[in-house]
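The structure under discussion appears below in the form of C-alpha cells.
As you look at this complex, bear in mind that one protein chain is not there, while each of the others sits in place.
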C-alpha cells in the first residue's frame, strides 16, 4: 500500500444469503446457530447474533438458487461514504443509489470485478432489544441466550473469484481494505487474499473459483468467543444432522479456528474463533507459496476436495447429500 | 481404611430436591440448567441430564420448605445390595424396604447419623430416548441439545451435618465410601469430609452445619464437561436472574472448578467441572488444618459468609433475596 | 459380565517404552510433553507427569527397536494381588515373580494372549517432590510447572493384537477389566475393545493389528485436564517438529478428544482429554458395526492410513519421516 491509508469503511454490515429451502435454512440459523429473528419482509427473514449492534447481520432470502444476495459495507461517516462512492464510480463498477433497506439508510450499489453485488451505506438503526432479550450487562446489545451455537455476529465473508488479484486490488485501492495475507502460485497467479478493514485478521477473503464461475460465495463465517464454542458447535451440527464439511481445526492462513458445515440451502457456513490481531499499521502481507499451501492446515489437516471446488450457486451436488 | 475395601455401592443414583416454588424451580432446571423432563408423578417432576444412563438423576418435589427429600445410592449388584442392607441394619439406622420409585426397583430406606433420608437400590430402568432426543453417537444416552447450561448429570451431593466425623465414618464403614480429603480444626473436630465411591475426587461431601441443625443440604452439583461451560453457565445465570453466590473459581479442597447459584426454591446448586481422579487404591487422605483452610480457595477467593452458614431448609433469608 | 465383578486391579501403574533414539525421545517427553525425570538407571530414564502419585508412570528404555517394554498393573491390595496371580497362573500365561523395579515392590510377570509383557504389583513408593517441585496445594503430588504440554499422567495404553477377542476376554475374565465398547466386523471378528478398571471410559484398549504381528504397541496416551490443552499441545508439536499423525478431534468410540504424534523413537503418543465416565455398574457395552465405524470420527474426520496400520516395532517407515 502506498500513500495514506483509506479509513472510510468500517466493516461488513450484513450479508444476504439466498436459499432454495427457506424454512429449513431458517431452522438452521435460528435453532442450530442460535440467531434471533429480528424482522421478516417479503421473502426475507432478518437475523442477528447476540453481539450485533445493528438490527441484523444476516438477511436470509428465498431464491431459486443458493448463493450470496448481496454484501453491505458500512462507512465511517457520511463524508466517508461519499468519498467511497466517488471512488467506486470512478472505477466504473458503480450501479447507483437505493433508498436503503430494513434497518439502514441510503445505500450505493456496485459490483466487485467478479460481479458480486455489494453496497455501501452509513445511516443505521441500532438494535433495541425487546424485554425478553434485554441483556444483564448494558454494554452488550442483546441477551446471551445460549441457544444452539449462539453465534455472536457475522465475522467475515469469503467470496470466490475467477481473478483473485483483480478483486483484491479493487478492495485495496477502491474500498480501502488492507491486505494481510495472500497465496501466490508458482505461475504467479493469486489463489487467495485475506483482507480487513480493522485489526481483525480477515473480514473479506477472495479465493480462486476452481470452476471459474463468477459471483459465487465460498462461505459466510459467524463468530463465537472461544474455541470451546467451536467444538460445541460441532457437537450441535452432529446432533442436528448438519453436514460437517471440515471438523474443527486451525487454519494455516490467518490462523483462524474453524468449523465448516453446509446449511440446508446448500451454502457453506463457518463457525469461527481465533486468528490474530494486526496492530502494525504498515503490516507487510504474508505471502504463501504453492508448496507452502500444499502442507495443509496448521496441524496437518487436509480439507476435503469439495472445500476447494464447491461454492454457491452450484450445479454440482451439495456436499453431504 | 483397614481390611479389604467395600465395593458394594456404585454411585449416587439420584437426589430428590424439595421446593416451595415448584414452577419456578422447574423453569430453572429445565431452561437454565438445560435438563429434560422425563416424567411427572404427583407433586414431583423427574429430570435428567444428557449423560444420565438412568431415566433421571433429579426428582424435584413440591414441598413447604426447601431441602433434600432423599438421596438414593445404586448398588453394584443384587448381592451387593443385600450386603449393604445387612450392614445398615446392623448400624441401627435402617428403616426398611420400599417397593421402589419411578425408574427403579426395591429400595431400602435408612438415615445417616445426621438424619438425612437415604436409600439403596440395584434394579434400574435404563433410559430410552424418544426420537427427538436420540443421540447421533450411540455411546451416549441422549442427544446433547445444548440448551442452557446443558448439564450432563448429577455429580455430587454436599450434606450439612452437625457431627461430620460421625457421618464420615458411617459412610466409610457402613457404605464403603473412600475418604479422599478432610478438614480438621484446631480443636480436633472435623469441619468437612470429601468421600467417593469411584476415582472421582468427590461424590459425597459432609460439611459442618454452622447452625447445628440436622438433615440439611448444602448443595447438589451438576457436571459439565469443561471449565468453559462453567463460565458459560455463569453468563446464563446472570442473564436469567439466578443469584450467583460464588462466581466461577477453583476450590482448594478437591480442586473442583465451581459456580454456585441459588435456584428459585432456595436450594444451592453447583455447576462443576475439574477436580482430579484418584487412581491410588490406598490413597492417604489429605488432611487440611484450620490455618490452611483460612487461606481461601485455590486462587485466593474468599467465599461469602452465606456459603458457610446457609443450607436448606432454613429460617434465614435466601441469599440474593 | 456374569457373576460378581472382580475389583482386584486398580490401574495401569506404568508403561515401559523402548526407543532406538533415547536422547531425542527423552527430549520429547521432557521438553515437549513436559514430564519430569525422576530417576535414571542403566539404559532407562523414569519420567512422571505432575499428577502421578507414584514416582513415575513412564519408563523410557534404550533398545534396538521401538515398542512396548512392558506394562505394569497395580493391584488394590496384597490379597488382591495374590488372587490375580493365582488366576493368571491358572490361565497358563504366567511367568513368575520378580523382585520389583525402581519405585515398586515384588511383581508377577505374565503375558497377554498376544504376547505383550505385563506385570502386576501392589507395593509402591509414593512420590515425594524435591523442593523446586513442591506443589502449592498439598492435594497435588507435584508442582504444575506448565512446561510443554504439561501432561498430568499416563492415561491409557492401546495394544495391537492379532486376535482382539482372545485378549479382550483374557482382560475381562482373568484381570477383571470391564468392557465398555467394542467393534465387531461383519465377519463376526472383533476389531477393537475398550476396557477399563475404573469409571474412566478406557484404560486398556486392544485394536486389531493390521499386519497380524504380535506384541505390538499402538500408542501410549497421556492426560491433560482440558481440551484447550490438547489444542495447545498441537501447537507445541508443530513448533517442535513433532510429526502430527492426527490433529486434535473427537473420537466416536469412547468420545475421547485426541492428538496423535510420533515421538522421535518412532512410537505413537497421544495427548488426550474428554471421554465419559461409566457410573453404571452393569453397563451394557456399546457394540459398533463395520458400517458404523466406516463413518469416521465423531465430527467426520478420517484418520490417515498409517493410523490403522502402523505400530511398534515396525519394519515400515515411521509416519512423517
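Each chain carries a letter (A, B and C) given by its place in the written order, and its residues are counted from 1.
Everything that follows uses one rule, which is that a residue touches a chain if its C-beta (ideal position, glycine included) is under 8 Å from a C-beta of that chain, and two chains touch if they have at least 3 such contacts.
Note that this is a predicted model, so its numbers are computed, not measured.
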{"item": "Touch with the omitted chain, as defined above, among A:91, A:169, A:213 or A:286", "value": "A:286"}
{"item": "Chain not shown: contacting residue from A:47, A:254 or A:318", "value": "A:254"}
{"item": "Touching residues on subunit B - with respect to the absent chain", "value": "227-228, 231, 234-235, 237-238, 244, 247-250, 297-301"}
{"item": "Missing-chain contacts mapped onto subunit C", "value": "135-137, 143-149, 226, 228-229, 232, 235-236, 238-239, 241"}
{"item": "Those residues of subunit A which, in the complete complex, touch the missing chain", "value": "4-5, 7, 10-11, 51, 53-54, 74-77, 79-80, 126, 137-140, 153, 181, 198-200, 225-228, 252-255, 274, 276-277, 279-284, 286, 288, 292, 298"}
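Convention: only the chains that are shown with their structure count from here on.
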{"item": "Centroid comparison with subunit B (C-alpha atoms), farthest chain", "value": "A"}
{"item": "Dominant chain pairing [most C-beta pairs in contact]", "value": "B-C"}
{"item": "Subunit A-subunit B separation of Cα centroids, rounded to whole Å", "value": "45"}
{"item": "In subunit A, residues with contacts to at least two other chains", "value": "228, 235, 238"}
